[in-house]
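Moving on, here comes subunit A:
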Amino acid sequence: MNNRIDTTLKADLKKFGLQSWNDCFHCGNCTALCPLTEDANLFPRNSIRTMQMGLKDKLMSGVDPWLCYYCGECSDTCPRDANPGEVMMTLRRYLTSLYDWTGLSKKFYTSKVWELGAILLLGGMVVLAFALFFPTINPELTADGGVRINSIMPLQWIEWADWTMGIIVAGLLISNLMRMYYKIAFGAGAVRIPLALYFKEAWQLAFHFSTQWKFSKCDGKRYWLWHWLLMSGYTIMFILIMVFLPWFQTEEIFEVWHPQRLLGYYATFGLLFGLTAVIIGRIRKSNAKFKFSHVSDWLFIVMLFLTVLTGILVHFFRIYGMPMATYYLYVAHLAVLVPMIMIEVPFSKWSHLAYRPFAIYFANLRKAAMKYHEKTEISLATT
Partner candidate 1 sequence: MKDSRIGVYICWCGTNIAKMVDVEKIAEDIGRLENVVIARNYKYMCSDPGQDLIIKDIKEHELDRVVVAACSPRIHELTFRKALENAGLNQYLFEMANIREHVSWVHTDREEATKKAADLVRAALKRVSYHEPLDKLSVAINPATLIVGGGVAGMSAAFRLAEAGKKVYLVEKEADLGGQAARLDLSFPYLNTVSSFLQPLIRKVKEHKNIKVFTGQSISEITGYVGNFKTTTGINGKLEDLEFGHIIVATGLSNYDPSPFKNYGYGRLPDVITSIEFEKMLRSGNIKCSDGKPPRHIAIIHCVGSRNENIHEYCSRTCCATALKYANQLRATFPGAGIYDLYADMRAFSKACEELYTKTSTKDVMFLMFDPERSLPEVKQADWKDECNMLIDMHEILSGENVEVPADMVILMTAVEAQKDAKDIAHAAGISMCGNHFYIEKHPKLDPVATTTDGVFIVGTCQGPKDIPESITQAWAAAARVLAGISRGTVTVEVTTAVVNEEICCGCQTCISVCPYTAISFNEEKNVSEVNEVLCKGCGTCGSTCPTGAIRSRHFTDMQILSQIEGMLNEGKVKETHKILEEA
Partner candidate 2 sequence: MANFEPKIVAFLCNWCSYTGADLAGTSRMKYAHNIRIIRVMCSGRVDPTFVLKSLREGADGVLICGCHPGDCHYHEGNYKCLRRYEFIKQYLTEMGIDKKRIRLDWISASEGKQFAELADAMTEQVAELGPCRVRSIMENVT
């Protein structure tokens, strides 16, 4: 069955921030220039071609867009100013929305109203919750003059809220990942993957997740470092508050070198540094990958930045015993934190944190599977 040329896809993609879809005349410069490409993954050109021809299925069953870390070199040297890097970025947004079964992701990506609305709504709910359950707060200080952070709301409650949020997010992410896996493993041009391989290749996940190794192959090691700081800081913080909240958010203020604080500080630093770098980059448009900023890009950065900022303030206020400020900021902190996690992680930009390593994993699986099949065929032929 031939696949039909589809002209509607590009219109769809424009909503996801596609600049121009047809500038590319397929000289293959981008693909050859990119240090991450190999025979099995000839992006960006191939993805661009698929996009141009509107071959949706092929697009969905492919992982290529996730393998691109957007160093921007292809866009700088493209003879037709077709901006391959940005196209790949757009495709990632598009794929994210495809993987998401709730359809919210598409809404958030394609309409500012929806995204902002959702954020405000969640933020409002948090504030409301506090206002409803704890209209009055009696400021208490610890013996050593710190603010009793948990007297605003019992840690238990927070933890419960925390867990529920965690479960929802996890649920969404996992279900979406399943969909992604399904599309890739059984979509157009899929290869049958023997079970053993899943385990053999599993280490890829952890490795690429923790190191972003492929990114470091792109021209600027600098960008990789920024990105890694940001990402590691985020992850640590994420785990601390999601999993180890009781251990992290303690009444007593430990010594500076206490791992709780060190970890906290590291994460904060990583986030702050990475964010600042990105913000400056995007404002200055210093590099091709920063030239075009979709709403979702900005929103995410801003919210993360606010979260970090409020977090830091809360931290210092409570150390220096300023109860009310601490409590109000704590509420504010949660009011940005919650929507950020609830929206960005499963539906928007931050989901690539999950998709990318899995994409690499799946890509390798496929490669391994192909090799495997070849081998078996050969052995069959020989016998």
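With respect to how the candidates were assembled, all candidates are chains of the complex that A comes from, given by their letters.
By our rule, a contact is a pair of C-beta atoms (placed from the backbone, for glycine too) under 8 Å apart; a residue touches a chain by one contact, two chains touch by 3 or more; residues count from 1.
All values reported here derive from a predicted model rather than from experimental measurement.
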{"item": "Given options 1 or 2, the chain of this complex that touches subunit A", "value": "1"}
{"item": "Subunit A to candidate 1 touching residues, read off their complex", "value": "2-5, 7, 10, 20-23, 25-26, 46, 49-50, 52-53, 55, 58, 80"}
